[in-house]
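Here the structure comes first, spelled out in C-alpha cells, and everything after it is commentary.
Just one protein chain is left out here, and the rest sit where they should.
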Amino acid sequence: MTTSDSELGLVPRPLVGGEAPERSAGRFAGVPASRKRERAQMEGRAFFTSHWLGIALIAPQILLIFTFFYWPAGVALFWAFTLERPWGGGNEWVGLANFTAMLSDPVYWNSIVSSAIFAAASTGLAMSTALVLALLTDRELRGSRIYRSVLVWPFAIAAPALGMAFRFILAPEAGFMAFVNKIWPGLWNPALHGADAMICIVIAFSWKYISYDFIFFLAALQAIPKSLIEAAAMDGAGLLRRMRDMQIPLLAPTLFFLIVINLTDSFTDSFGIVDIMTQGGPARATELMVYKIYFDGFKGLDYSGAAAQSIILMLLVIVLTIAQFRFVERRIHYK
Amino acid sequence: MRTTLFSAISTLAFACLLATPATADPVKIDFWYGNSGDISKRVQEVCQHFNDSQKDYQVVCTSQGSYYAAVQNTIAAFRGGKPPTIVQVFDVGTLDLMLSDAYYPANKLMADNGYKVDWNNYFPGIRAYYASSKGDMFSFPFNSSTALLYWNKDAFQKIGKTEAPKTWEEAAADMKALKDAGYDCPFAFDISEEESWQLMEQFSAVHGEPIATKNNGFGGLDAELTFNKTKFVKFATDLKNWYDQGLAKIKSPKTGEDYVAAFASGHCQMTLTSVGDHGNIGRTADPNMHWDVAMLPVYEGTKRHNSFVGGASLWVLKGHSPQEYKAAAAFLNFISQPEQALFWSTVTGYIPVTKTGFEYMKSHGFYDKPPYKGRETAIAELNVEPVGSGPGGIRLGNFLQIRGELSNGLQEIFANKKDVQQALDETVQRGNAILRRFEATYKGKQLP
Partner (left out) sequence: MVERTPIADILTQILLFLALLAALAPFGIVAIAATQDLRTVNQVPMPLIPGHDLAKNIVEAWARADLGRKIVNSILFAGGVAAGKVVIAGLSAFSLVFFRYRGRVLIFWLIFITLMLPLEVRIVPTYAVAANVLSPYQTLLDLTGISWLIEKVTSVRIALQWGLLNTYTGLILPLIATATGTFLYRQFFRTIPDELIEAAKMDGAGALRFLKDILVPLSKTNMAALGTIMFVWGWNQYLWPLLVTTDAAHGTAVMELKELIPGSFGIPDWNVAMAGTLVIMLPPLLVVVLMQRWFVRGLIATEK
C-alpha cells in the first residue's frame, strides 16, 4: 500500500451528476485513492452485483417489520378514519372528521409548538454536551476509563428512578432548587410556570440522551487511528485545530445519525418523561404531541383520536427527516 | 446422627409421596389488576388466601402496574383472543366496558354458578355506581374509598378548636386563624389531572350539585356537563381567593411534597384526600402528631348528600370455559366474605363494601382504636341519605379526558391566565365536545 501525500490530504475529484464531493482521507489513509471515477452510477459507490443475495439479506428485517409493525400499525392507523370502540364490537366511519377536529383545535397547535421547542432544545443540549464530553474523553487522560463507563450510565437508569431523582433535584421545595428559591423566592416553580416545567423535561430527557450520544461519538472518535492524529499534530495542528478540522468532520456521519435519531426520539419517545414529571402541565405548557397521544389513546381509550394524532405526528417527523436527509446529508463527506 | 439423617430422608420421601396429587389439577384463572406497591402486595395476599382455602381452583393474580395499563392490556388481550378471566377496572373505565359486549355480568355469573348473593348487602352508595339502570350489579366492588377531610388536631387546638369545620365558611375562618397563629400552610390541595376528583366530583356529590345533565349521565349518553353553573364555581372562586391570600397552598410532587405527605409531615394542617390514605398517614406521620378525619365540609345552608365511591371493581370477561367461570365465581364469593373484608380493610385503607362486612368489623372492635378509628366516617359519608335521591356517581364517557380538561382549566386559573368562570366555561365546552364524540362512537347503543 503506497501512501502518496495527496492521499493523506483532501483531493477533490471531479463531480459526476449531482453528487457531493467525496474525500478519501481518514482512517483508510493507507489505501490508494483513485482520482477518477469511471462509473456512471449516480451514487458513485462500489457494489456487489448479486440481486438475489441482496434481497435475501434484507428479507428477515422486512418480514419482521411487516409482521410486527406495519400490519399492527395499519390496523391502529385505520382507526383514525373511524370512531373506534375500545373493547371492539363496531366502529363508525367518519372519514377525515377526526383530522379536521384536531387541526382546528388551538390546543392541538399548542402541542405542536411545544413539541418543536422541546425537540430543538433537547437535541441541541444533548448533542452539544455529548460531543464536548466525547472529545474530552477521547484525549485519554488519566481516569478516562472510568469516564467512559460512568458517562454512559444515565442511559441505563430506570424510569421510576429518573422521576424520583429529578423530582428531588428540580422540585422547588425539595433538595437543590430549594436553595435557589430561598435566595429568589418564587423564581423557580415548575408547578405553575410553564417555562420552568419545559426546562425540567428538557433536562431530564437530555440527561439520558447525552449518554446515548456520548457512546456513539466516542465509538466514532476511537475509530480514528492514532497515527492520523499524530500526523496532523506533527503538521503543526494544535489541539483545538485538530478537533475542529479533523475529528469533527470525521464524525460527520455519526453526527448526522445522531441528529436524526435525537430529533425523532424527542418527538416520539418523550411521553414517558412528561408522564412522570409534569403530565402535560402546567396549563398545557408541556403537552407534547406524543404525550397527548399517549394520554388520549393509552390512558383515555380514545383510539381514534390517538390514531389521527399519530398520523399527523408521523407525517411531521417524516417530513422533518426527509428535509434532513436532503439538506444536511448532502454536505456530509462519507469517504 | 445417622438415625436423624435416615429419618429425615424417609420423612422427605414420605412427604413427596403424599404430595403427589391424586386429584385433578386445580382450574387456573387469571386476575389482572392495576395496583402497585404495597397494595399490590396485599392483593397477592388475598389471592393467596383464596388459593390456600381450597384445592379446586387457583387464581393467578398479576399486577399490570397501573389502572390504565390494566384496562389497556386487558383490551389488547381481549381483542387478541386471550383475555384474563377477571380484570380490575377503575371508576373512569367503567362505561366503555359496560357498553361493550365483552363482559359476563356479575349477577348473572353468580346466579348461573349457584351462588345466592344478597345484592342489597352492598352499601347503596357503592352499589349505585356499578349497577345497571335496573339495579343489577354488573361488577364486584373491590377496593372502594371516598374522600374525607383530614385535620391536624394539634394545630386546631392552638386556635382553640376541638372539632373539624363542618362548613366551608367555617373552614375559611379556621384557615385564617391558623395563618395568624403562624402556620404557613393551613390547607393543602392539588390540581393535577389525577387529583381533581375531590375538588370537583366529591364536592358536587356532597352538595347535591349535578356534574352533568341526565343524572350525571346515568340517564343517557346525551348528557351535558353543568359544573360551570353550579356551586362548584363558588368553590373554585373561594379556593383561588384562599390561594391568593396564602391560606391554601398547592402541594404536588412537582412542587416537591404532595398534599398527603404535607399533611403527614405536619407542614399543612388540613387537606382533602381518600380514606385510603388513612393508613399511610398513620405510618408516615410523627407518632406524636394528633390528627383525625371528618366529613367533607359543605357550604352553609346546604343539605348534605352522599359522597361518591371511588376505586375500582372486578369484572368477569367473556371467552372462557364453564370451569373457569366456576373458579371466578368461587373467588368473587370468597372475597365478599366478612372475614376477607376485615383483612382487606386492616391491611389497606379501603372500606368494606358490604353491610355484613362492616358489622363484622365493628363487632370485632375494628373501629374502636387507632390506627383504624375514624374510618367509619367514610361509610357514614357514603350513606347520609337513601339511594335514589341523587345520582349514585358519574357515568360519563371518556371521563379521563374530561378530568384532564378540568385540571388544565384549574391550572389556568391558578396561573392567573384566566378567571374562574371563563376557565370553567371553556372546560365545559371542550368537555361536551368529548362527550359528543363518545356518544357518536356508541351510536345507537343504550345504557344497560
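A few notes on this one:
To keep things simple, chains are lettered A and B as they appear, and every chain counts its residues starting from 1.
The rule is short, and it goes like this: a contact is a pair of C-beta atoms (placed from the backbone, for glycine too) under 8 Å apart; a residue touches a chain by one contact, two chains touch by 3 or more.
For clarity, every value in this text was computed on a predicted model and none was experimentally measured.
For the chain missing from the display, the contacting residue among B:Leu99, B:Ala264 or B:Leu382 is B:Ala264, taking the whole complex into account.
In the full complex, chain A touches the omitted chain through residues 1, 24, 26-34, 44-51, 53-55, 57-58, 60-62, 64-73, 75-76, 129, 132-133, 136-137, 139-143, 145-162, 164-166, 168-169, 171, 173-175, 178, 207, 211-212, 215-216, 218-220, 222-230, 233, 238-239, 253-254, 256-257, 260-261, 264-265, 267-269, 271, 290, 293-294, 297-298, 303, 306-307, 310, 313-314, 317-318, 321, 334-335. One chain is missing from the display, and on chain B it is touched by residues 30, 34-41, 60, 62-66, 69, 72-73, 75-77, 79-82, 84, 145, 194, 256-257, 261-262, 264-265, 274, 276-277, 279-280, 283-284, 348-350.
By our rule, only the chains that are shown with their structure count from here on.
For chain A in complex with chain B, the residues that touch the partner chain are 83-89, 91-92, 94, 101, 107, 167, 171-175, 178, 189-194, 197, 277-284, 295-296, 298-302, 304-305.
Across the complex, chain B meets chain A through its residues 68, 71-72, 75, 78-79, 93, 96-97, 99-102, 192-194, 250, 252-257, 398, 400-401, 404, 407-408, 411-412, 414-415, 417, 430, 433, 437, 440-443.
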